[in-house]
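Shown here: the complex without one of its protein chains, the others still in place.
As written, the chains take the letters A, B and C, and residue 1 is the first residue of each chain.
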Amino acid sequence: MEKRGFGSDNGSGIHPKVLKAITEVNKGHSVAYGYDKHTEAAIRKFREHLGEKVDVYFVFNGTAANTLGLQGLVRSYNSVICADCAHLNVDECGSPEKFLGCKLIPIKTSDGKITPGQIIEMLADVGFEHRVQPMAVSITQPTEYGTLYTVKEVRAIAKVAHGNNLYLHMDGARIANAAAALGITLKGATFDCGVDVLSFGGTKNGLMLGDAVVFRDSKLAGEFKYVRKQGMQLASKMRFISAQFVALLSDDLWLENAQHSNRMAKLLADRVSDVPEVRITQKVQTNAVFAAIPKSWISKLMKEYFFYIWDESTSEVRWMTSFDTAEEDVDKFAEYLRKLGGR
Amino acid sequence: MEKRGFGSDNGSGIHPKVLKAITEVNKGHSVAYGYDKHTEAAIRKFREHLGEKVDVYFVFNGTAANTLGLQGLVRSYNSVICADCAHLNVDECGSPEKFLGCKLIPIKTSDGKITPGQIIEMLADVGFEHRVQPMAVSITQPTEYGTLYTVKEVRAIAKVAHGNNLYLHMDGARIANAAAALGITLKGATFDCGVDVLSFGGTKNGLMLGDAVVFRDSKLAGEFKYVRKQGMQLASKMRFISAQFVALLSDDLWLENAQHSNRMAKLLADRVSDVPEVRITQKVQTNAVFAAIPKSWISKLMKEYFFYIWDESTSEVRWMTSFDTAEEDVDKFAEYLRKLGGR
Amino acid sequence: MEKRGFGSDNGSGIHPKVLKAITEVNKGHSVAYGYDKHTEAAIRKFREHLGEKVDVYFVFNGTAANTLGLQGLVRSYNSVICADCAHLNVDECGSPEKFLGCKLIPIKTSDGKITPGQIIEMLADVGFEHRVQPMAVSITQPTEYGTLYTVKEVRAIAKVAHGNNLYLHMDGARIANAAAALGITLKGATFDCGVDVLSFGGTKNGLMLGDAVVFRDSKLAGEFKYVRKQGMQLASKMRFISAQFVALLSDDLWLENAQHSNRMAKLLADRVSDVPEVRITQKVQTNAVFAAIPKSWISKLMKEYFFYIWDESTSEVRWMTSFDTAEEDVDKFAEYLRKLGGR
Partner (left out) sequence: MEKRGFGSDNGSGIHPKVLKAITEVNKGHSVAYGYDKHTEAAIRKFREHLGEKVDVYFVFNGTAANTLGLQGLVRSYNSVICADCAHLNVDECGSPEKFLGCKLIPIKTSDGKITPGQIIEMLADVGFEHRVQPMAVSITQPTEYGTLYTVKEVRAIAKVAHGNNLYLHMDGARIANAAAALGITLKGATFDCGVDVLSFGGTKNGLMLGDAVVFRDSKLAGEFKYVRKQGMQLASKMRFISAQFVALLSDDLWLENAQHSNRMAKLLADRVSDVPEVRITQKVQTNAVFAAIPKSWISKLMKEYFFYIWDESTSEVRWMTSFDTAEEDVDKFAEYLRKLGGR
């Protein structure tokens, strides 16, 4: 059997129920490009979870969900305010700049979370034609550090955004982990807090591939079907993406997967808490563990486990858990770490 | 059981061997973003079929393969010469214009095939800064009409392209059907003819999803890995796309699927040849049948079968066969048509 | 003294009254970027001529006026319908594709004029997400061939455009020549006919440089000030562009210049009418003369006069007159032509 590691929740495979769903819709022919009954069913599922008025568009991955979701909202002379560490800002190889044609305005954060006050500071030049004009705020929930905005915090951001004619975009690549950790519904974690456009992640929570751009309502979605097609994100055999979402959003699979991976992260943090060389650097609130470890350990650890070095200078690393992380995996990893420490 | 129709080869599902391959690699964790052994194996397969020096990049769909494949070759002030009916020109919702920023120069054709002479006519303004500068020729093989360029014809186009400092791009969304029909290898149908960049289609030939951008060599590929990532086409759980290609390119599956669908198209043309109201409008060389039928038949036929109306004014329609089209499907369809004719 | 030729109205210089205006505002300091009193005066002049509600933005040249004027109206998945010979389509080096990110839909014409019926034919795929969605019609008045739409014709185009939710853009690089030839006001030739956005040409009618983007009203203009700045077209020392427009739009200078150049074109056509080798190919309605001449004459004529060869294959050439063309210039030119014919 192949190993399970802590590199990323992207390193995991397809949840058995999701794979089963793919297999089950693999019968006969369907109309292509999303005009099939499985896609209809998937959209229905989204509306059950996120509200009857939402408009849902499936895309292939998170880069597209973020970039295209914003494309409908902005013009090239606008800007999007986000955390400096936002995936949008650092991990899309400039996709937003290329496709929106607009500038991102990064806000310095230590835990991935931005505040209403920081947003207001970025609005000084509204109306001055030499400067890009803010049009949206994008927050990541949970953040790139696995930390969480509280519902109250998201609401406060939505309030300041809307009060200044800005849209609120949420990068929810791991929104299930957030809702699970907060103990609320998906709707409670998103549109109920004032989100306008949501990147809803599926890939990281047990799908083979597939994310969704979800708009508060069809008016906001506007002509997004053209944005998606032109944006090279319209799947022809759509039913195989839709079926995965139907599985994910049925029988609480999204929740179980998220709760499990969250629990495994807490377990991992717990298991290494007695290793003095390992310092947890961020609150472990969802399925990520950030830790500073001795520089010399990194290459040794890498021999057995792939993971990302977050900050070379402080030898801070990131360990992610996943829907399929087993307790045993965590134990072995902690043990290996302990061994590095000579214990 | 669900019905199989003639709407598009996109309407078909996943070939059982391909689905099996997805299932088999669904074990443990893999490094994400294509740095896994399954992707390595898939690239090896491509090199077996297309030559040792080719550089291969998987993307999600054909729109991306065409648009991004060309992006590496052109600057925004360039142009791409193609047939007026090219998918690139009419069916990507302006994706090339948006992402390349450049103009397409359409050439009028009746059967989807352009000629060296027509290309030369488009080169009059080279060096004149008021005009876009041609940098690539894009041909579709087989064409949007299912017709074929002969090897000699592709070579002649490559010669005139290269002689005028133009790259030759081939939209091979159905390249397997072309190679099968021509009775040559995939390499013989592409790089041996002088192709520089190939959109290699998988989705239409039995994959769940996945196409590939294949460059003649790594020098031509250049920094394509950044183009793909920025272009929102880098799959995180890449192994599930790669495994599909391994299956397709093993044990002649690509060829069997293509030969079958080609045969079914010929059968369909044959079965309706005795219906006087049906006039086949293009040579049936691969897996498409174009036919002019009585206007009044269209809506009736649509009740039972989904398909595209190609030209409303002449009531020309398109029927596509697929790897999973059964002889029985063709018989029923022909029978239904005959019934419409009152026979 | 330097020679005056028939290459283009761009070959002419600055009208003395315009140069005088530049000189006169060259006193002291002004607030930059158009927030000065000269720009205010220029806008007032435009409103006198084009209506009180128009919104006016000065840009450096016609390429910018066309490209940016349309940018405010379209999204990248839209298309702009225009004549195949439109400057927009052939002479901007792909500026619209690059900056709008959208496709132009060219309509075949023989005299540069498109018809309502041709526009309607281009609307077949509205709502189909695989195709770009028409959002504007762009016409050139007078056309690239110097021919004219009648008021009735423009109105008919506006009607079909608006009836199909399309904006009407007019490339008026030589709109003064059109109004002069039609014997109507500038407003009569543009907004009264239903134009939504107008590229108002100054450079070709006696300015040193400067064109204007004029919107029907401020609602249509929207946030154009950002489009212009981002579009690299906001002049810092704006007063020197504004002052030129004040001069042009005062004391009927625009009209005199246009009437004169129109008259010179008619004179030129008349003067060569007795040269049997010269065949006028388009109606001479404004300041352009299109003629087919013997192929062998072209290089000889080029020795003395610079001009554009319009169509190499038919040896059709274009001769333009200008505000400063003298009757004597026309006589000499005609004489020289006659000499080439051995007369």
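The rule is simple: a contact is a pair of C-beta atoms (placed from the backbone, for glycine too) under 8 Å apart; a residue touches a chain by one contact, two chains touch by 3 or more.
Note that the structure is predicted; figures quoted are calculated from it, not measured.
Asks: Which of C:57, C:167 or C:240 sits in contact with the chain that's absent?
Replies: Answering carefully, the residue with contact to the hidden chain is C:240.
Asks: Any idea which of C:184, C:209, C:275 or C:309 touches the chain not displayed?
Replies: C:209
Asks: So which of B:77, B:167, B:200 or B:215 would be touching the chain we can't see?
Replies: Spelled out, the listed residue whose C-beta touches the missing chain is B:77.
Asks: Quick one: which of B:109, B:230, B:262 or B:282 touches the chain that's been left out?
Replies: Looking across B:109, B:230, B:262 or B:282, the contact with the absent chain belongs to B:230.
Asks: Provide the residue numbers of subunit C that touch the chain removed from this figure.
Replies: Interface residues of subunit C facing the absent chain: 1-5, 7-8, 10-14, 19, 22-23, 25-33, 59-64, 67-68, 92-95, 98-99, 203-204, 208-209, 226, 229-237, 240, 306, 322, 324.
Asks: Tell me where the left-out chain touches subunit B, residue by residue.
Replies: Contact residues on subunit B toward the absent chain are 33, 75-77, 101, 129-130, 132-133, 223, 225-230, 234.
Asks: Residues of subunit A in contact with the chain that isn't shown?
Replies: Residue positions of subunit A that touch the missing chain: 76-79, 90-94, 97-98, 101-104, 124, 129-132, 312.
Convention: only the chains that are shown with their structure count from here on.
Asks: How much rotation, in degrees rounded to the nearest 5, is required to superimpose subunit A onto subunit C on the basis of Cα coordinates?
Replies: Going from subunit A to subunit C via C-alpha fit gives 180 degrees.
Asks: What chain lies farthest away from subunit C once each centre is taken as the mean of the Cα atoms?
Replies: A
Asks: Taking each chain's centre as the mean position of its Cα atoms, how many Å separate subunit B from subunit C?
Replies: Roughly 42 Å, centre to centre.
Asks: Please compute the C-alpha centroid of subunit A, do the same for subunit C, then give the distance between them in whole Å.
Replies: A distance of 50 Å separates the two centres.
Asks: Determine the centre-to-centre distance between subunit A and subunit B, using the mean Cα coordinates as centres, and give it in whole Å.
Replies: So the centre of subunit A lies 33 Å away from the centre of subunit B.
Asks: Which residue numbers or ranges of subunit C touch two or more of the other chains?
Replies: Residues 76-77, 101, 129-130 of subunit C each touch two or more of the other chains.
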